[in-house]
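For this depiction, one protein chain was excluded, whereas all remaining protein chains were kept in their positions.
Take a look at subunit A:
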Amino acid sequence: MTQGTEAAVAFRGTVKTFGAVRAVDGIDLDIAPGETVALLGRNGAGKSTTISMLLGLNEPDAGTVRLFGAAPSDAVRAGRVGAMLQEARAVPRVTVRELVAFVAGRYPAPLPVTEALELAGITELAGRRVDRLSGGQTQRVRFAVALAGNPALIVLDEPTAALDVAARHAFWASMRGYARRGHTVLFSTHHLEEADAFADRILVVDRGRIIADGTGEQLRRAAGGSLVAVDLAGRDREGLALLPGVRSVEVRGGRALLRTDDSDATVIALAELGAIRGLEVAPASLDDAFLALTSRVPEAV
């Protein structure tokens, strides 16, 4: 088996429809072992359906999904996958340790239970009943359940939905600890900052398709480049829109804000005009990038 070179996750022309809705509308995707990848999209963009097919919970209507070169259900059976599903609630009447130990015991080469609890940051909760924990604690128990088997691929469907800021930070600290061990991590989120801060690579999903694929930096650049700002100092704004790279010009309080695809060329042109006063160059925010990307496709509804 060529485990080292085989893609951890491979989608080829994958389609899933529910009635008239094409929830997933032709996805091609490769994730290499060791990558931490975010699936970013609005609610209903097709993230959960993608994840369901990836875990073998749903069969695609067309195309294929392979995990480590095998069918998803076989990869799951072989213990190479751990998952934290969306909308799963606490399992009543078991303790944290009982639950994590039980799931670990299903896998061929699990983590020691103590280590799984430690990674998820719930060592002190081991003896507590799962149904008597707070929302943030429950979420970390579910994370411990996902990683207990020491799977090569861990899939987290909206892991931080409904968590407050502190719980979210604690959760991501745990997740990073696990990814650092060389495991492949795929998580879905609709929080841009999360995708940007914790993933090596972001896949933007919209209307069942992957519409962008790259690092946060690449997405920012692809979607709208940078923002160049200078003091107008009485200068006329008219010529600015014609400078190289510039897409749009906005004037606010005597400062011109130029959105540009090529900030270098814009700045050089500004310099040639002698227009550089209080120059600032900043990358466009990822929010801008996301909005720009997802609004390109016309509304279907």
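Keep this in mind: a contact is a pair of C-beta atoms (placed from the backbone, for glycine too) under 8 Å apart; a residue touches a chain by one contact, two chains touch by 3 or more; residues count from 1.
To be clear about the criterion, contacts and distances are computed from a predicted model.
Of the candidates "(2Fe-2S)-binding protein", "ABC transporter", "F0F1 ATP synthase subunit epsilon" or "Reductase C-terminal", the chain left out of this view carries the UniProt protein name "ABC transporter". Residue-wise, the contact with the chain that is not shown comes from A:V91, picked out of A:V15, A:A32, A:A70 or A:V91.
The residue from A:V24, A:V65, A:V81 or A:V96 that touches the chain not shown here is A:V81.
Within the whole complex, the absent chain has one touching residue among A:A8, A:L55, A:A212 or A:V246, and that is A:L55. Those residues of subunit A that touch the chain absent from the view are 55-57, 76-79, 81-83, 85, 87-94, 98, 102-103, 105-108, 145, 149.
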